[in-house]
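Here the complex is missing one protein chain, while the rest keep their positions.
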Amino acid sequence: MSDWLWELFQSWGWSESTFNVVMGIIKGVLVTAFLAVNALVLVLMERKVSGYMQRRLGPTRVGPRGLLQTFADAIKLLTKEDVVPSGADVAVFVLAPMVFFAAATALWIVIPFGPQTMVQDLNIGLIYISAVTGLSVLAILMAGWSSNNKWSLIGSMRSAAQLISYEIPLVLSLVAIGMTAGSLRLGDIVAAQQGGITDWFVFPQILGFLVFFTAGLAEINRAPFDLPEAESELVAGFNTEYSGMRWAIFFLAEYANLVAFSAMVSTFFFGGPTGPFFPPVVWFLIKTYFFIFVAMWIRWTLPRIRVDHLMNLGWYVLIPLALINLGWTGLYVVLRG
Amino acid sequence: MFRSIRDFFGMIRTTLIGMGITIRNMFMPAITIQYPDEQLDVPLGYRGIPVLLSDEEGNLKCVSCELCAKACPVNCIEIQAHRDNKTRKKVLDVYNLDSTWCMYCGLCVEACPFDALAMSDQFELASYDLPSLVYTRDQLAEIGRRAITPTDNIRETQNFGIKTSGGARR
Partner (left out) sequence: MAETVVTSEVMQGGPLPAERELFVNMGPQHPSTHGVLRLMLRVDGERVLGLKPDVGYLHRCFEKIAERRQVTMVIPYTDRTDYLAAITSEWAYVLAAEKLMGVEVPERAEYIRVIVGELQRIASHLLWFGTFALDLGATTAFLYAFRERESLFDIFQKLTGARMLYNYLRVGGVRNDLYDGFADDVLRFLNVLEEKLREYHNLLTGNRIFETRTKGVGVVTKEQAIAYGASGPVLRGSGVPHDLRKAHPYSVYDRFEFGIPVGEHGDVYSRYVVRMQEFYESIKIIRQALKTIPGGPWMGDVPRRMKLTGDVYTRIESPRGEVGVYLVGDGSDQPYRCHYRSPCFVHLQLLEPMGVGHLIADMVAIIGSIDIVMGEVDR
């Protein structure tokens, strides 16, 4: 399709660089729109899933079966008073949610919606992912510090420790994926799993899958690793002083992270947007939403892990397991030929 | 370190067990009642607001002995009566029950020796208008007349209560 568009633009006399810029902008807008729609759906999905698991119905009043609930929430958030706590560092306070959202959105440049459909198929795709996931640490620290609130500070410190610790096993499992696929491009990783279920990377990489799933859940601050926003302990952690649309941006960025995480799990281990009968985009949605459901399922089942156990898990368990996985993958790649 | 790794796999195993429970519960029916579309059916004897009962001719059974007002722990009942010179009986003029003070404990009903008071099943008493939360003699009598269970022998057989039709809202 992009070839057709390129011919169209060529006929208008546009240069290649202009074309690239315009295409980039269009793709970026499309991805952001996709994220926005996803956030709308996920807010409702979380409440409905948690409701049904708890033998109640979740939202039912707004719209048929409660489907328009998110719009009601959005309108409420938009009309809230904009509170900046006294003594807060206003510039940092205002910037923090934006940085968080930027980090979450930047990740979507490489996520494949189809075998060759992504905003930009960077040939350092995996490295790019590892780099961008670190940006959210900065945003959380900014939020906690600038709130002028001890609880927020404690929450953000916890979160920084958590995110930094779990980067390493995450990256190590990505390295194993790169080795199995023979390339850092996500397009190649998807292509390497084209041959059906038997080609899925989850089978040679079961340990890598466990490590990536756990580290990924920790990276997106989701239960059982949701200490930074532990409701029952720190009110809302680094989120405490944020209200209205600012809080909504944090929330949306978290959901964007969740969708990215699920998309990555399905791309790296379960074949990504490929499969029989349906077009690739449909498979992308099916697999991604399945893993989103699993993440929600886990959240509503488990209690929270304490911060020192979290550190323990990250350093003493996941890193050795990731290294073992790496060794095994090397052996596997050599034997495979 | 090895213990931590063993713990991790133990964690995964117990997580899967827990997830089995939650997913099973997900497909069971909801146990919540969708109020206000569905109404809760309270049993006889439920302690809603106390109401004045009338006999078959529609006259209040209350003889203004004021035992209920004395039995109330929070003094939420105000009674005024006068003695009718012809029949030599006391007539209840004012019976104000302040529902914002009432604890819904039922001691007034227990104290009444004449079956003139009963706990109704009215609990939807919220109002925007604070003075309207003081129930007068006529309002209480009106609710009492809407009883759909027997109004005799409240203490022994009716568990101190009545069930009514309609709501408490005016």
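Observations
Note that the chains are named A and B in the order they appear, and that numbering of residues resets to 1 at the start of each chain.
Quick note on the criterion: a residue touches a chain if its C-beta (ideal position, glycine included) is under 8 Å from a C-beta of that chain, and two chains touch if they have at least 3 such contacts.
What you are looking at is a predicted structure, and each value in this text was computed from that prediction instead of being measured.
Checked against the full complex, the one of B:Ile5, B:Leu107 or B:Val134 touching the unshown chain is B:Leu107. Residue A:Trp151 is the one among A:Trp6, A:Phe19, A:Phe34 or A:Trp151 that touches the chain missing from this view.
Listed by residue number, the positions of subunit A touching the unshown chain are 50, 53-56, 150-151, 154, 157-158, 223-224, 226-227, 230-235, 300-309. Seen across the whole complex, the unshown chain contacts subunit B at 7, 10-11, 14-15, 17-18, 21-22, 25, 31, 42-43, 45-47, 71-73, 103-107, 110, 119, 159-161.
In the analysis below, only the chains that are shown with their structure count from here on.
Mean C-alpha positions place subunit A and subunit B at a centre distance of 51 Å. Those residues of subunit A lying in contact with subunit B across their complex are 49, 51-57, 60, 210, 297-298, 300-302, 312-313, 316-318, 320-321.
Those residues of subunit B whose C-beta lies close enough to touch subunit A in the complex are 1, 4-5, 7-8, 12, 15, 18-19, 21-23, 25-32, 34.
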